[in-house]
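Here the complex is missing one protein chain, while the rest keep their positions.
Letters A and B mark the chains in the order given here, with residues in each chain numbered from 1 onward.
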Amino acid sequence: MSESIIHRFLNYIEIVGSLTVKLAEGAGYYFALLIESLAWIIVGPFYKQPVRIPSIFSQMMTIGIAACPIVFILSFSIGVMLAIQMIYNLKTFGAESQVVVGVALSITREFAPLITGILIAGRTGSALAAKLGTMQVNQEIDALRVMGINPVRYLVSPALLAMLIMVPILTFFSDIAGLLGGALYTGVEIGLSFSAYVDRTIAALMVGDIMQGLFKSLVFALIITLVGASNGFSVTGGAEGVGKATTRSVVLSISFIVIADMIFTYFLNR
Amino acid sequence: MQENKKNVAIEVNDLVTHYGPRKILDGINLTVSEGEIMIIMGGSGSGKSTLLRYLLGLGIPTSGSIKLLGKDITKLNANEMFELRKNMGVAFQGGALLSSMTIGENVKLPLREHTELNEKTMDIMARMKLEVVNLGGFEELMPSELSGGMIKRAAVARAIVMDPKLMFFDEPSAGLDPVVSAELDDLILRLRDAMNMTIVVVTHELDSAFKIADRITVLDRGHILMSDTVEEIKNSDNERIQSLLNRRPSNDMINADEYLSRLTGM
Partner (left out) sequence: MKINIQQDDNYTTIGLDGAVDLSSSSDARKNIIEVLKENKNILIDLSLVSYIDSSGVASLVEGYQIAKKQSLKFGLFGVSDAAMSVLKLARLDQVFPIYNSKDEYEKEDV
């Protein structure tokens, strides 16, 4: 009897142990991938293997410009939603007019980077995983390697650069869309004029608030690219494997984004 | 006499490889001379595809050496390997064209990445190679618009665009009808004759192997059974080679104890 308890206990330890190893392996792989893609961006040109500018731009187009409408719609809705909630809550204190400060801070520090990150994880991170996974299955990655074209330099570095540029820009765009949503609802609900709303927002916001959001979005961009790329590269087992990797990359990126957000919020607000 | 003086293009010594804990290749020794067409044959699971992966430098062997054009690829650094790869062309089984690019861009890709040639020169080179594989005028199409045989030929065009010294084919006739497959065989012979390429072909198609091979290497369960000329292979009295040649399923004697323990897992 006691032997079986010990046995079970050891089993648990083993599971925890192997999970830790897997996690460390995963983290190590992400880190190695990050270092390698950054290294190609910096030293590639000296080895006559530069990261191609046109491919960065085409990635920027698909990540950024194409995502604008959906970022706008979601951020605008979040802005309206925040205004509704805050006006409702602040009513109890008779402080409805403070809604402007609440919306401004929540949007720029929290919701804009978060919603943009989640959206891009679903849109671009999954696309990256699916693309690399399909290429892996079709031996296109092998083909690149035997042609002397490093897959990380050719596929990951441009995506990483494009993400690092576009995600903060989209986040800023999301800031504006969210504030606009808040302004419109506040105007209708408590009759605050648009120009007064803008004035108060500008007065309430400090550069640091916006920078905090943008800094977070940079980290999210790293997470999305690295998780998407490493899941794509590690695909085995044909079309089914591609599907699994795509799903896993979205779930993992969103989880990492939310956790990272919590950690950053904690440290940035001490 | 002249035969003996030929330079060695590929030399594999005591190659041992594992996949996880399983040993896949065991003590492979192989040499291919310059301008020779070597066929690697074997049933499925014989390790022939694995051998090709290692010849292409896509895996790190457990032990042994693989010399391509005199350089041991198990010891090269990234930069030396990069230079060596410019002299290697590979036609993968499924073509492995990049699906996001046109056929022309696919063929031009190695030139774009490795040379500073004028755009016009690259265009002409790519079209010339497409003509060689009888795909003239197809450069604007996407890979998805081509048939399997055409994709394979386009992949050959891409593989030869840098005029490599070494050329590798993975199952060139798999999934092709006999006529297209015979065309590819002819193409392989023409490439060797015109450019004195050293060519390694992995295949299980006997007809094609006998037609183009200078020598054939027969792999079985990770070992080389025989590596010799077509005539010698045909006349071999090795039972497993004969069963491969005559398409007979192998009927090994069953070891009752071992078999039982395999079935029951005990």
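As a convention for this text, a residue touches a chain if its C-beta (ideal position, glycine included) is under 8 Å from a C-beta of that chain, and two chains touch if they have at least 3 such contacts.
Since we're looking at a predicted model, the values are computed, not measured.
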{"item": "In the full complex, displayed partners of the excluded chain", "value": "B"}
{"item": "Identified contact with the non-displayed chain, of B:L69, B:M101 or B:L117", "value": "B:L117"}
{"item": "Of B:L146, B:V161 or B:L225, the residue in touch with the unshown chain", "value": "B:V161"}
{"item": "Identified contact with the non-displayed chain, of B:A78, B:A194 or B:I254", "value": "B:A194"}
{"item": "Residues of subunit B (touch criterion as defined above) contacting the omitted chain", "value": "114-118, 120-122, 124-125, 128-129, 131-132, 161-163, 190-191, 193-195"}
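We take it that only the chains that are shown with their structure count from here on.
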{"item": "Between subunit A and subunit B, centroid-to-centroid distance (C-alpha), Å", "value": "42"}
{"item": "Contact footprint of subunit A on subunit B as seen in their complex", "value": "56-58, 79, 81-82, 85-86, 88, 90, 92-94, 96-99, 109-110, 113-114, 155, 158"}
{"item": "Complex interface listing, subunit A residues touching subunit B", "value": "47, 49, 134-135, 138-140, 142-149"}
